[in-house]
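Yeah, one chain of the complex is gone here, protein chain that is, but the others are all in their spots.
Entry: subunit A
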Amino acid sequence: MSRRLLAMTAAALVLAASITACGDDSEGGSGGAKTLTYWASNQGSSLDFDKQTLQPELDKFEQQTGIKVNVEVVPWSDLLNRLLAAATSGKGPDVVNIGNTWSASLQATGAFIPFDDATIGAVGGKDRFVPAALAAAGAPGQPPTAVPLYSLAYALYYNKKMFADAGISAPPTTWEELVTTGKKLTKGDQWGLAVEGANISENSHHAFAFGQQWGGEWFDASGKPTFDTPQNVAAVKRYIDLMAVDKIVNPSNAEYAQNQSVSDFANGKAAMLLWQAAGNAFKTQGMAADAYGVAPVPFPATTPAGGKKVNSMVAGINIAVFKHTKDKDAALQFVKFMTSDAEQVQLNKVYGSLPSVTTVSGDAAFQAEEQKVLASVLATSAAPLPQVAEESKFETLVGTAMKELFADAASGKAVTEDAVKEKLGNAQQQMGS
């Protein structure tokens, strides 16, 4: 009896061991044909849509090179955690998409192959890429940790019919005009502007652009946080005041975090929206392309001291290669393929984003009004978010502080300069730890 039990236990252990061993083996996927694993970020309306968009291209790549690529589309809410887990364990995909604001933070992990001159040469050379986009691929003075794949920028989207009905002929170019316009358009259930008040990264992106316009910096030259400077306080207050003082934003927006502001705009509940490449999202919500206009994000009428001509962050997605890849050459070949002219046109066209390489910007796919505005913003008035390792902390802490300020504004509490300074000061203190 006991011998049988022993034998069974032993068998179970052997079985368990062999199962785990199998799990280890399949990671490599080496052998005859080369295989890469690729984690793509979610760019289209759903994970499935992205998979269907990417698969034919990956098949093309396999035909050309004989390298098979297994793609997994990872939702944004999981991507960073999964990247960190892969960096920690040294296992996982070969090639990944990363949000370009994470570049410097992820660069600091040392988990990715740096694109030094030789490496970037292997994917077509530095000059191929849009300079602003490449600047958002790692800390200055170091080889980029990734290369740009899709580029985006913020723009002001406005409802043409509402503007015409109110007798407004042109989109606002200054914040003062935006407020006047917004007040005209705020009536009944309709609001002048929609914001995503509880969305932390959206908030922090606006904090950056407004900060630049008001002459603020979130980090000093040595990389120390400078959150509660008078410039940053004024900048953040200007943004919150759109709801708190000007009352052109529905207080309900203070709880928006799942892109409800995009729905509000598409469904005619708000006349204006500040968003990055929103055209595709409007389309899924049933808003026709000729129903809305696109303009650059406004500036202050008189430039505050030290203010910069910046009205958007350089937004976008980069593509990076993990150091733990078993086949660096194949991985770089794949990066080269994804940033090739044909793929840049094909994929950016589907996703409504802009190419990250200079060679195809003149393509017919990018001549629509929206793409032209975004391209010109990206070329002339966009700046990368601070490329420091603590960038993700900045997004979390400042974005959360602004979420709380919006909550105060929505519940009718006065949002004073001191209140803003206190929140930003608190956020800065937490950076130090």
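Note that in this section contacts are C-beta pairs under 8 Å (C-beta built on N, C-alpha and C of every residue); 3 or more make two chains touch, one makes a residue touch a chain; residues count from 1.
Please note the rule applied: contacts and distances are computed from a predicted model.
With the options "Sugar ABC transporter permease", "Nonspecific lipid-transfer protein", "Iron complex outermembrane recepter protein" or "Tryptophan synthase beta chain" in hand, the undepicted chain maps to the protein name "Sugar ABC transporter permease" (source: UniProt).
Of the options A:Pro56, A:Pro75, A:Gly110 or A:Pro230, the residue whose C-beta touches the omitted chain is A:Gly110.
From the options A:Thr229, A:Ser353 or A:Ser392, the residue with contact to the unseen chain in the full assembly is A:Ser392. Residue positions on subunit A in contact with the hidden chain: 2-3, 5-6, 9, 12-13, 77, 81, 84, 87-88, 90, 105-106, 108-111, 198, 200, 250-252, 254-255, 257-258, 389, 392-393, 396-397, 400, 403-404, 406-407, 410-411, 426, 429-430, 432-433, in rising order.
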